[in-house]
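The other protein chains are all here in position, but one chain of the complex has been omitted.
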């Protein structure tokens, strides 16, 4: 591995992306997952351990496809990409929070990063799809990989080792306390605050960077207001808010706008995207698959929605709107580089391909990984050990 | 609404203002208000909802006076201004914490932003007063609007629906717990940390920007040391600190220096401003008006103090000190643009006008808004429902 001379001015200027994303990964995801009453140490600890491991492993995996002479080059952009990749694993961790052991999580992380980097190579370099905020390659991938693992881990009926008393104990631990919901808000709000930096961090042009910041900000603001209103309408006691919605659906606007935030959506479009996200995200129905943090609602469905939006806005892209920037954002539409250059419609089809491939690859590889972690060589949690820090920590 | 091409380099460089202010609004104000023992969900939730609503509404209101062809232009500076405007509403929320219902708060926010944007137009564009950190147009306005509402909402004697037992219950909830005072410190310290970014975010020249950062930092450091010393002197048990002072008066230095931080105060002047703020801020006497967070002490009086300082330093401004920057900071003193150009004394008078108009407009419109929210169509809290998350949230 080598440290090359710095990229020019641009990366020094739009430097914030790295530091801000860093806060999202380690504080944001970490504290958001402290909502369980007796799993805060594990949420924070595994979040930290997994992310610190993944940033190292992702540097290797992400550059696998670009290596020359077996050398890896690292600059600040590399670190930002590694931080972003670790989000994928942390989303998956959210689906499995409290039900997977440390050894299982480490194995899952290592496999997932390898597959996710391959998928990202397909999305960005083969399909040349636009996905600046990673809603397809990060959020959708992480969520459906996690649900694949979760489906594989599902206990068969009669598999439980718990009596009624223990079942009640586990059900109790699977919920929040007043204090744990407050610490979860630290994570949720920091994720919300820096989401514009996350989505814009890898933008290729200053105009695209500014659009990404503005559209993400507007979409988040709209999804937040929508989520609060909807929460008051659908919660058990009418007119009261539900922390599950407030901690999660507020953020859906950031995911939903991710793939299109650097495109010409217009501010009205960004607000509409956010309102849509606020509507589809609150966790009303549940599938049969265990999903502790509701990553399907926060990352999965909004990610797919963002992928669909990217098909729409790619299809609408014209040189009139984007000027010079068109070929920087949609590289395969540049006739100087690719012959024949894609049309807007062609680009839209490739966006669709990126979304479908991501869905299939993530869920499939998650399912296989999940089955592997059921092998006897892996440490598995008993029912009575779920959602409990006791298993993993020296407690005071 | 349209997204224009980016402002030049300057706004990319002094970008931090936006991200840092964002942290202050959503983490800073939100967590500072979690100090009540049973109102943390509401503090964080309403803070988030109100701010997310206001940033959208403020974009419209702030640009109302500059619109051409009914089009609104948005860039990163627009977002920063919207974030700053939401501070006004959150200051008002602080005065009413625990005693206003969600519906009342939403109505108050919508009205307040419209009036505050009109007032800001008067201060900045009509009076051409200098107020880079918003101590006049944001802090003073938000505090006295809130006290106006609070005065209007004051229960008449005998209006209470509580027996003695319930009154004790409400009085108990109106205070902090050990844990809630710790989470409040998250907010207080983040506000403190990023205050230099808040005050300098809209500075017009690089020199003014750097002066704003340095003066704010020095003033905050001085007000913090002063607050601790004073707290130890005046608290119930001599020599002990009081969290009310520590969470609030420490910040008064940031408000007090706000209107003058980009001016030539000199470091000694900035320290003196901070010491003064630390002396006037600790909440010793209370008026008859309910003010849950003590916004009069943190934002009101220090804001007026800052306005008075701006009269002083405007009166002292000379070309010798400011060089080219003089006419960028005091635009009406530029003979190339305004005939006849203002003298320093004339500018001082306009600073006074800005302060007086802000005080009258904020308190008056707050009072009227308060009376409107007492109309039967608004949901009002009973005495027994005050300071209690139970009313607004599904609790674990």
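First chain written, first letter: the chains are A and B, and each begins at residue 1.
Methods note: a contact is a pair of C-beta atoms (placed from the backbone, for glycine too) under 8 Å apart; a residue touches a chain by one contact, two chains touch by 3 or more.
Note that this is a predicted model, so its numbers are computed, not measured.
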Contacting the left-out chain in the complete assembly, out of B:30, B:176, B:254 or B:307: B:176
Which residues does chain A use to touch the chain missing from this display? 1-3, 5-6, 12-13, 15-16, 18-19, 22-23, 26-27, 30-31, 34, 40-41, 44-45, 48-49, 52-53, 55-56, 72, 74-76, 79, 102, 179, 183, 186, 391-396
Residue by residue, what part of chain B touches the chain that was omitted? 13-14, 16, 20, 37, 175-179, 181-183, 185-186, 189-190, 192-194, 197, 206-207, 209-211, 213-215, 217-218, 220-222, 224-225, 228, 232, 235-237, 240-243, 246, 250, 264, 266-268, 271
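Everything that follows uses one rule, which is that only the chains that are shown with their structure count from here on.
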Distance between the centres, which are taken as Cα means, of chain B and chain A, whole angstrom: 35
